[in-house]
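I'd like to ask you about the structure that follows.
Omission of a single protein chain aside, the complex is shown with its protein chains in their original locations.
What follows is chain A.
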Amino acid sequence: MAISKDHLLWMYETMYKIRCYEDKMAEAYAEGKSPVFNIGAGPVPGEMHLATGQEPAAAGMCVHLKKEDTVTAPHRPHHHAIAKGVDLNRMTAEIFGKATGLGKGKGGHMHLFDPDVKFSCGGIVGAGIPHALGAALAAKKRGTDWVAVAFIGEGAANQGAFHESLNMAALWKLPLIVVIENNQYGISVPKTASTAVPSNDVRAAAYGIKGYYVKDNDPIDMYNVSKEAVERARTGQGPSIIEIETYRYLGHFQGDPEVYRDKNEVTLLRQKDPIIRLRNYLLNECGVTEETIAQLENKATFEVDQAYAFARESDYPKPEEALEDVFV
């Protein structure tokens, strides 16, 4: 399959940006939380689920999407949001609880909504699939070629919403793609202890739809598979499931003691980091220079820095604004 070099460069920049963003978020989140960890303290309070290591799923899919396509994401949503082009300043401000945030500080890190690029996410496992189903239904009713992508974790494939939505999407041949990021753990429970099949792509057979499997967090493979699934959806060939074997380098949430896995596991995973692999591929197979890579990295870092500065400099909402926006 022909791979566009521009696409790969975009993917690299996006994955790098996600990594920078999450690294910086881990630091910001830690502020005010030592020596005693208090989940409600510091400039970024509450639960924090970071996607470090899971960049290929978001970048490999979203490179094929346009503004009019819909993306729904779960409780670990930053990589999808960044890849879908959510306003980084307002997203970061939202996570810092500021009035300039996407939801004026009412949503927080698990509840980011940017209708300008048709992105949403939520904190209930599997619940975003029906929303993507509805977007796919709307796209079909309006005769557009828009598609809807629901990103979920492998734990969500065991939710009723997964089954109900895929049955309906298949029944009505809707342009829905469900991307399952199998990061190996549902909080602490390994997939082998939660799921009866070795990989969820085989569940596609239950709906008579296409199932794809991407091994070992491979960005290029994710790119190829997503391209096919998106093309199928755009041309009326119905829904697909993609499962990607991916890795979460950090805990389920920041502060997770991670008693359920070997301390060396992440060290080994980082040795085959997908960003480094894509970088090498660009340098060795695509004739991209170190300078170009450095430019992309600088641009990404700059955007991230700017977003954090914007968030920190923004004001908190007035307390009584809590009473607004219940009804429009």
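Just so we're on the same page, a contact is a pair of C-beta atoms (placed from the backbone, for glycine too) under 8 Å apart; a residue touches a chain by one contact, two chains touch by 3 or more; residues count from 1.
One rule holds in what follows: contacts and distances are computed from a predicted model.
> Pick from "Glutamate mutase epsilon subunit", "Acetoin dehydrogenase E1 component beta-subunit", "RNA polymerase sigma-70 factor (ECF subfamily)" or "Spermidine/putrescine transport system permease protein" the UniProt protein name of the chain that isn't shown here.
"Acetoin dehydrogenase E1 component beta-subunit"
> Give the residue, chosen from A:102, A:180, A:204 or A:296, that touches the chain omitted from the document.
A:102
> Taking the entire complex into account, which one of A:148, A:178 or A:244 touches the absent chain?
In the full complex, the listed residue that touches the missing chain is A:148.
> Given the contact definition stated above, which residue among A:160, A:257, A:287 or A:319 touches the chain not shown here?
Reading the full complex, the residue touching the unseen chain is A:160.
> I'm checking contacts with the chain that's been left out. Which of A:171, A:197, A:294 or A:309 qualifies?
With A:171, A:197, A:294 or A:309 as choices, the missing chain is touched by A:171.
> By the contact definition given up top, give the residues of chain A that touch the hidden chain.
70, 72, 101-107, 111, 113-115, 118, 120, 122-124, 127, 129-139, 141, 148, 160-161, 164-165, 167-168, 171, 324-328
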